[in-house]
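Note that one protein chain is taken out, while the other chains of the complex remain in position.
Our next item is chain A:
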Amino acid sequence: MTVLATPQPTISASETGTETVPLLEVENLSTEFATHAGTLRAVDGVSMSMTAGEVLGIVGESGSGKSVTALSILGLIRAPGRVSGGSIRFQNHGELLTKSASEMRKIRGDMISMIFQEPMTSLNPVFRVGWQIAEALRLHRNMSKAEATERAAELLERVGIASPRKRVSEFPHQLSGGMRQRVMIAMAMACAPKLLLADEPTTALDVTVQAQILDLMVQLKEEDGAAVMLITHDLGVIAEMAQKVAVMYAGVVMEEADVGELFDEPLHPYTQGLLNSIPRGHSRGSALKAIPGIVPNLLHLPTGCRFRDRCPAAHAPCGKAEPPLQRMPDSARKVRCWLHHPEPPK
């Protein structure tokens, strides 16, 4: 059974064809982890939406909940963690959070797939890379072993691996880090997913290889029309690849904007801090500043705004209540800051 044949009563073909129907709609997503010290909310009411073919960048310091958000979308949060609330609607598949394990399995690796940060450890060391790519095709496309292996070789060729027919029968330890990440990409793209979750896909690679991998992702994305959720620390990568950005901090989205807007005029002090901490062409000369302080412990968040104790612009309202993610007038961008709210608490 193919996923395309899954009956979905509500949306007609003409509606799906329009630009405005979102591919992915995450609303108020919360994901918790039970730890010895208490339950921490790694993702705390995150909302975001993506349209087909779009690249959404997600940035934020370590521990801000980027990976947990992506894993929640894919239904891969496992004990001691759980998605504790919210909604994730995907295309014409509807709500993902209420899907059974086997329904989610049909979506994973087929409609939505994921690339991870660590190419050295993300491939199974005891299976041939061709087999690992072919596995996705056998699972979702009902291909025979021979067909799937043949297709795996074609995919390796497509991700720019030389002599793919030889490489299919090699093991991960015989490949370089860059090649392994290409294999991961081939695996993720095997079933031409509608959404690719790329969790820091280039962080572990050399700078030159990083550029190649990003180029490859752009090329494949264009060819297949996949939307990409690009998680990264690297704002430079976001500037180059993404159309929209969500800035995350301690489990919430602090600011969401089109890339141009965000880089031209970051509204949130946290976003400003992130931008100031990276070397950029036009800010050359002015000293780089890291954001003071450290990411708060999720078990002991400050009252009010969770960025308050590190914020250079903190003022009275910030301690009173947590600001909502407020839509800016005449714009699609949203900011979670009392500075940009029409009615901050007195």
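Keep in mind that, in the parts below, a residue touches a chain if its C-beta (ideal position, glycine included) is under 8 Å from a C-beta of that chain, and two chains touch if they have at least 3 such contacts; residues count from 1.
The rule is short, and it goes like this: contacts and distances are computed from a predicted model.
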Next item on the list: Match the chain absent from this complex view to the correct UniProt protein name in "Class I ribonucleotide reductase maintenance protein YfaE", "ABC transporter permease", "Cyclopropane-fatty-acyl-phospholipid synthase" or "Oxidoreductase".
Entry: "ABC transporter permease"
Item checked: Selected from A:50, A:184 or A:335 as touching the chain missing from the view -> A:184
Next item on the list: Check each of A:41, A:66, A:93 or A:106 against the chain that is not shown and name the one that touches it.
Entry: A:106
Item checked: Per the touch definition above, residue among A:35, A:121 or A:331 touching the missing chain -> A:121
Notebook entry, point to check: Where does chain A touch the missing chain, residue by residue?
Noted result: 74, 76, 101-102, 105-110, 113-114, 116, 118, 121-127, 135-136, 139-140, 171, 173-174, 184, 187
